[in-house]
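Excluded from the complex is one protein chain; the other protein chains are retained at their positions.
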Amino acid sequence: MPRIRLTHGRLEIAPAYAELDDPACGGVVLFAGRVRPDRQAGSRVVRLDYEADRKLALRSLEEIAASGRRRFGLGKALLWHRTGPVRVGEVSVIVGAAAPHRAQAFRGARWMIDRLKSQTPIWKTERAPPERRPPRRPGPRRGRSAG
Amino acid sequence: MPRIRLTHGRLEIAPAYAELDDPACGGVVLFAGRVRPDRQAGSRVVRLDYEADRKLALRSLEEIAASGRRRFGLGKALLWHRTGPVRVGEVSVIVGAAAPHRAQAFRGARWMIDRLKSQTPIWKTERAPPERRPPRRPGPRRGRSAG
Amino acid sequence: MAGTVRIVLFATAREAVGRGRLDEAIGPSGIELAALLERLGTEYPRLRRVVAVSRFVVNGAYTTSRDVHLKAGDEVAVHPPYSGG
Partner (left out) sequence: MAGTVRIVLFATAREAVGRGRLDEAIGPSGIELAALLERLGTEYPRLRRVVAVSRFVVNGAYTTSRDVHLKAGDEVAVHPPYSGG
């Protein structure tokens, strides 16, 4: 599986970890962001819809991985993001960093997820449960993912 | 599976992630330390042997998890460590933190692995490959894990 | 040469317009991005607020200036603030 993915399919931790295999790297940090069922205004997010400017988003993820490897001396860097509908509890994003030392892996992974959130053209739209959704009234944002 | 483990069995990422399930926590950070085949003096570590003062080590891991949850507002904290022989490439330690926001999860996981390394009575002994090992001469330390 | 500029709209920009792409007719001398956005804001008032905080991609490259001159066949993507993760 490639280390850069923008996919409608489910994201799983184990294959992400497998991609970070590198004999020189004793420290691996994985970050997973998943959809939270935040309550607000008595309602609940049941899913998020993610959309991306696909071509630019893939380019951005490649650049972030390359910069992450260079800046933090990572042996391997991984950035996976869902597109389309993502249900509560499912993983929307996985970022992984493998490095010889744990400090690099932690700092690299943190930098890459921060960078992804601010620089990669991906958007989420929150969907409230149909039964509680007021008709034709766009409500306030009701859920968050990944903190 | 418990969130504190000191085990001879293999450590796997997927069940560790499963233990960190928490609807309130959108951010999950996992750290895995694995045995590197560092070369030194022409030799190679083929495995590490980990030993622990079992009762005190378990107490220490419990305390680190409790402090981690309290200090960083973690919903879930996980600390797993191998004992006995661990081969090159295998995981010797997994630390996991689930939090509402990713900054807490990153800082919590980092703090817990640092704490584990300095405060938990676990020791590793490095074993060189038998064919290259000088008889009855304890060599210098030849490998590292986890950075 | 007269023709159209394609505008590709994402997320809140798409919601403000009601669809994901627009083909706007332009004259033979082309149009500045700022003027095009002004025109769209008149047609779709809800788009104004989004455009004020958006980034723009012209033919696949981010543009740093709204003075960029567009000609027939160009494509502009409107990127509201990102919210991936």
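Lettered A, B and C in written order, each chain numbered from 1.
Criterion: a contact is a pair of C-beta atoms (placed from the backbone, for glycine too) under 8 Å apart; a residue touches a chain by one contact, two chains touch by 3 or more.
This is a predicted model, so every value here is computed, not measured.
All shown chains touched by the missing chain in the whole complex, by label: B. Contact between subunit B and the unshown chain involves residues 33, 50-53, 55-57, 81, 92-93, 113, 116-125, 138, 145-146.
To be clear about the criterion, only the chains that are shown with their structure count from here on.
This structure's chain pair with the greatest number of C-beta contacts is A-B. Centres computed as Cα averages put subunit B at a distance of 51 Å from subunit C. The distance from the centre of subunit A to the centre of subunit B, with each centre set as the mean of the Cα atoms, comes to 25 Å.
Annotation: 27 Å between the Cα-based centres of subunit A and subunit C.
Across the assembly, subunit A contributes residues 33, 113, 145-146 that each touch 2 or more other chains. Not a single residue position of subunit C touches two or more of the other chains.
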